[in-house]
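The full complex has more chains than appear here; those shown keep their coordinates.
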Amino acid sequence: MIIHSRIEGTQLAGNLLGDPSERDLFVYLPPGYEEEQDRRYPTAYLLQAYGTTAEEIVNPPTDGQRWRPPIEDVLDPVFRRMGVPPMIIAIPDGWSRWGCGQWVDSPVTGNFEQYMLKDVVPFVDAHYRTIPESRSRGLFGFSSGGFGSWNLASRNPDVFGAMAVLSADSFLDMTHKFMLYKYLDSIWPEAPNGPIEGNEWSELVYDYAATYSPNPDKPPFYVDLPVAFPSGELIQEVWDRWLSFDPVVNVHGRLDNLRKLSGIMLDAGLHDDYNLHWGHRLLSHYLNEAGIAHEFTENAGNHGGRANERYQVSLQWLSKVLKHD
Amino acid sequence: MIIHSRIEGTQLAGNLLGDPSERDLFVYLPPGYEEEQDRRYPTAYLLQAYGTTAEEIVNPPTDGQRWRPPIEDVLDPVFRRMGVPPMIIAIPDGWSRWGCGQWVDSPVTGNFEQYMLKDVVPFVDAHYRTIPESRSRGLFGFSSGGFGSWNLASRNPDVFGAMAVLSADSFLDMTHKFMLYKYLDSIWPEAPNGPIEGNEWSELVYDYAATYSPNPDKPPFYVDLPVAFPSGELIQEVWDRWLSFDPVVNVHGRLDNLRKLSGIMLDAGLHDDYNLHWGHRLLSHYLNEAGIAHEFTENAGNHGGRANERYQVSLQWLSKVLKHD
Amino acid sequence: MIIHSRIEGTQLAGNLLGDPSERDLFVYLPPGYEEEQDRRYPTAYLLQAYGTTAEEIVNPPTDGQRWRPPIEDVLDPVFRRMGVPPMIIAIPDGWSRWGCGQWVDSPVTGNFEQYMLKDVVPFVDAHYRTIPESRSRGLFGFSSGGFGSWNLASRNPDVFGAMAVLSADSFLDMTHKFMLYKYLDSIWPEAPNGPIEGNEWSELVYDYAATYSPNPDKPPFYVDLPVAFPSGELIQEVWDRWLSFDPVVNVHGRLDNLRKLSGIMLDAGLHDDYNLHWGHRLLSHYLNEAGIAHEFTENAGNHGGRANERYQVSLQWLSKVLKHD
């Protein structure tokens, strides 16, 4: 059963894109929740990927060549067919008009990290029978949602005790830098001037710039781009701001936090269309070097083709590492 | 809940390919079946597509780039999330070593129509609380499974009262005849001599020949091919045997039977990779010409991309047109 | 050296599409033509394919991802590097606003067969030192140009003594009938109403209808389409008119004419994107059955990828079978 609420994202208010601060929040209650009125549950937060909304996860559009099942069809089998001990699953909204807030703080898209910490988690703990402790609170997500899981848990181990990181944005040098040049190609030979609707590269670059290298003093788009036009020179100072969000870069400074977590799971598809498995391998290598135990798996999927299955696997794993009643 | 049995396919025994006659049979029992011990249910038979097995529908392989959920994850939501009145769902095995028995009678691959009528249905009625009448018995299937649903119901309205035909093999002139020439290309300039493992066109052509134009007097492959080698001339007499199985051809001779059915549903994806929607449109036109009411829908899918969703929709519809207790 | 003229196509005048009757005519004069003022030469007519013009063959557009060399770069090596005995090569214009006149007579697109016979050939013979006899006159062309070569030579062996048929439109049942259904898909669910610019299937179907099944009594498009909308039923009577132009169909009635030719060459690529090699194989089979000698070759090309090389090979062959001074 999924409960729909609208919550006020106080930490999103005033974002420069003018996106609404009131947001959807969906909460999945596991089988038995109604019957066992005194039982409390661990909570898993599902962070969405780039380009979608919490609403679309719950009620996917039907105009695609492939079916995306409603998330309820993915979650129910976890606790029924697979017999996983029950958890509450919260699905906050991370939408931005430029694609995704990337679950980080930005004056342009909104402070999504603070929103998770100060709006979403308190609301869920207040309205549902959660176990309101970090060791009973986990994160999971795919692509930008995996990236968000990494950054939220590795910065806030006192709030989130475990993370399942699925095909996360990482190793930006190899997986995202080329997008700057695809963007230049896509606007060539015109001058760049803000995101262009329907131009995928432009939308991606402006979304990342709005979240990783925002510049509130630079209207009307409020971003610094890490590439010069038309020369194509990389602007290293801006690019370094992007890299500070990259798991394979910031892992080195967060080892103490990472050691506090009850569990870290890294999973990616061997055929990831964006090669995000390259970053996962490197990240696992760095965790191993630091002696930090973690699950590391690779599946047969491309980018997204097995995401729903990996949600099921993630929840099976989270239910093991999170503390139950 | 899915119950696994092994049944003896008496009607498959002696097939010239030497495929086993003992087969898997899976039966899905809807929520509440256990609790309501006196209740009887309509039954929907799910016929599989070319190239798979009943076992793989229940436990799909995990080595693909995309996830195929276990069929239980598709069926449970029908009766839980969607609230459809419960039915029993039977999943017989139609596998052949050359791809699929196409759910028709052939001395080469086995008599799959008779197997359904004399082995499968009696077993299900004997072991589960079905309503053992045609008006409470339906068929559904995708691709070759839709083709099988059409042929079984349109020939046996006294056994099956309704059919949901999903992206069925049909209009073979436009959708299958070219395969004969792709096959010739694939073996060019060698002489054809039986199905070649890993050669998709060869496998398809021999499978169809084994089911549509078998020739027990022609060892070692026991088939007539409808194309001459190397000239590429169509052998009309053999091709006509294939066409006799084509829904857009045999519909004209089965109008009386079709009128006896409680329901006919035709559904195909607008982006079907094999253009099977072309046959669906023509079939619907002929049904309309004959004044036979039916559901006709087209979805946004390609061949297979929305099959699981269409199973859900089919069951919602079957539950309406089949008679419940 | 290529000479450009403009000629009046008296046989094209009055076409219902309103295409101009004055046309480009390019004539390639081989090395030595200027020096040997008394010498006369055989003539090869190059018929263009669908969707292009004589002008584009001589001066190809430069905006493509791949280079198409000017035809002079293809013809010069034939007589220099390859040392082929010299011929005159005439390049008439077969353009139609709907794609191509297909080199046949139609009140809608214009009488392209008559134009070849009464306008083009007489002009070339009058202005250049040709040998004005059928045994010194050949045709060659690729795709629709191969189709045109076939129909012109097989109907007028007294004018054209040889033909090199390259990847010609043929076996329409397998290679063109599906286009009718792609066209229906492309306009679905709207009603068809004439060719739609930028809609490839619509353009192809209307072009073929204008040339194969014109109907001057049916304004504003003056064509009969061989498929019904929206049912998708084939209209056999109209389709038969298309088939009458199909080499694998009309070969049977033209055997006497074909026997009069000095040479027939059939060549197609094994990887033809439109599977035109299927028709070539069948055509060769029928010629063999009739005991008509011919060259039959298959090359490693796709549709068009080796066309220029095949022009060189065709000219080498034509120079052998046509009579020189």
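Letters A, B and C name the chains as they come in the text, with residue numbers starting at 1 for each one.
Note that a residue touches a chain if its C-beta (ideal position, glycine included) is under 8 Å from a C-beta of that chain, and two chains touch if they have at least 3 such contacts.
Just so you know, these numbers come straight off a predicted model, no measurement behind them.
Q: For a quick check: 3 copies are placed, so what copy number does the complete complex reach in this file?
A: Copy number for the complete assembly, per this file: 4.
Just so we're on the same page, only the chains that are shown with their structure count from here on.
Q: Could you work out how far subunit A has to rotate to sit on subunit B, using CA atoms and steps of 5 degrees?
A: My answer is 180 degrees for the C-alpha fit.
Q: How big is the gap, in whole Å, between where the Cα atoms of subunit A centre and where those of subunit C centre?
A: Spacing between the chain centres: roughly 59 Å.
Q: If you average the CA atoms of subunit A and of subunit B, how far apart do the two points sit, in angstrom?
A: Inter-chain centre distance comes to 41 Å.
Q: Nearest whole angstrom, what separates the Cα centre of subunit B from the Cα centre of subunit C?
A: 45
Q: List, in ascending order, every residue of subunit C touching at least 2 other chains.
A: Nothing qualifies.
Q: Note which residues of subunit B are touching subunit C in the complex, please.
A: Residues 174, 177-178, 181, 184-185, 188, 230-233, 270, 275, 278, 281-282, 285 of subunit B touch subunit C in their complex.
Q: Mind listing the subunit A positions that touch subunit B in their complex?
A: 62-67, 69-70, 72-74, 76-77, 80-81, 269, 271, 299-302, 305-309
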